[in-house]
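Before I ask anything, let me first share the structure, which is written out below as structure tokens.
Only a single protein chain was left out; the remaining protein chains are all shown in position.
Chains: A, B and C, in written order; residue numbering restarts at 1 for each.
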Amino acid sequence: MPGRSCETRTRVRYAETDGQRVAHHAAYLVWFELGRADLLRACGVDYNALEDRGLCFVVVEAQVRYLAPARYDDLVTIRTTLESLRSREMVVVYSVLRESTVLATGQTRLALVDRTGRATALPDDLSRALSGPEPPERGDAIISPIA
Amino acid sequence: MPGRSCETRTRVRYAETDGQRVAHHAAYLVWFELGRADLLRACGVDYNALEDRGLCFVVVEAQVRYLAPARYDDLVTIRTTLESLRSREMVVVYSVLRESTVLATGQTRLALVDRTGRATALPDDLSRALSGPEPPERGDAIISPIA
Amino acid sequence: MPGRSCETRTRVRYAETDGQRVAHHAAYLVWFELGRADLLRACGVDYNALEDRGLCFVVVEAQVRYLAPARYDDLVTIRTTLESLRSREMVVVYSVLRESTVLATGQTRLALVDRTGRATALPDDLSRALSGPEPPERGDAIISPIA
Partner (left out) sequence: MPGRSCETRTRVRYAETDGQRVAHHAAYLVWFELGRADLLRACGVDYNALEDRGLCFVVVEAQVRYLAPARYDDLVTIRTTLESLRSREMVVVYSVLRESTVLATGQTRLALVDRTGRATALPDDLSRALSGPEPPERGDAIISPIA
């Protein structure tokens, strides 16, 4: 399961730039979330269906290291990897690249919560989906087994 | 009821600026929403309670005219006026000012919808709150009867 | 030149949804901008290079009609068409679709301004690029001559 990974591409939006003419630092958390969505999709998890069951992932900790700025219209790649998965928590790590330049790295710790907002154990199907064998390519995601 | 109005103040956030070093044009819809929230609050409407009843206002049309740019950290005032109120629709108009300079004007048409997303008539209490006599000052809003 | 058009695809981001579990109405202006970026790219205009010359397009008016909500993760298509082009102004129209359902339509009026913020006439190269014959497909954009 560690090694579960995918790549997502997005262009820096004008609305994401700030007065410094580079992507605002909060945009990276949104890009990480795009990566996470593709990772779940790649594992066969339908996030809307999960929410319909009254479950959702909440970010309990986030960390970003900014190494180089991204300009408007840059095509950036988000590499997302499921770092660890436990009964009540998963850690996902990210790097954002423009071609071979690493613009930022980061990680988020996530908990699964129920409708009342209480942390809950991952149901078996979700746990299996996230820890099963490397899935085939799906949707927008490009599954790249990272050595 | 036409004439129901309030003023909201906010500072232009760095995250709201774009590569032109001015507030991004989508930020104005968010500011209009701040004004609308204060207008509802001023009328004694608790929006969270409304959503808990399964009702919410949805924007069905929005229009903005941009007259002058707003820079980072500018203190802007949003003047919000309930232009018209009908059983299933209300029209709210806005102007955004920096001191006496009008930066933008706009309007939104809103419908009330239920949990299924269907347009629904305003319940009596809501209708009364929005069309009653000018309310006393409340919360963040400054009620200014506009002639 | 009327008929110059392109299509852009994007997924509704979680950060774009609001408490109603649908895309926030301000997100549509950002999607329109994505469409406009692809339209310029399709016409061979490098927007960063334009800004480096001290020129930029500013939105002077925007209008959106919201017809149906977009949910998280929906794959939406933005159809962008250059409606009219004059010396100092261009009008661009948009429709946002999920498969064949039109979620929203809208238009923006844009002016070209120089470093001082003054409206300026389109330089010849830009004017030619925007009004020339239908360009070949480029970048992310799918050029679709709309009858």
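Basically, a contact is a pair of C-beta atoms (placed from the backbone, for glycine too) under 8 Å apart; a residue touches a chain by one contact, two chains touch by 3 or more.
Fair warning: this is a prediction, and the values are worked out from it, not measured in the lab.
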Among A:45, A:59 or A:129, the residue in touch with the chain that has been omitted: A:59
Missing-chain contacts mapped onto subunit B: 11, 13-15, 21, 29-30, 33-34, 37, 47-48, 51, 71-73, 140
Absent chain, residues of subunit C that touch it: 14-15, 17-19, 21, 24, 26, 72
Contact set of subunit A toward the excluded chain (per top definition): 19-20, 25-27, 29-30, 33, 51, 56, 58-66, 69, 117
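Here is the rule we go by: only the chains that are shown with their structure count from here on.
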Centre-most chain [mean C-alpha coordinates]: C
Inter-copy rotation, subunit A to subunit C, in degrees (Cα atoms; steps of 5): 180
Approximate Å spacing (C-alpha centroids) for the pair subunit A, subunit B: 34
Mean-CA-position distance for subunit C and subunit A (Å): 28
Between subunit B and subunit C, centroid-to-centroid distance (C-alpha), Å: 26
Residues of subunit C engaged with two or more neighbouring chains: 30, 33, 51
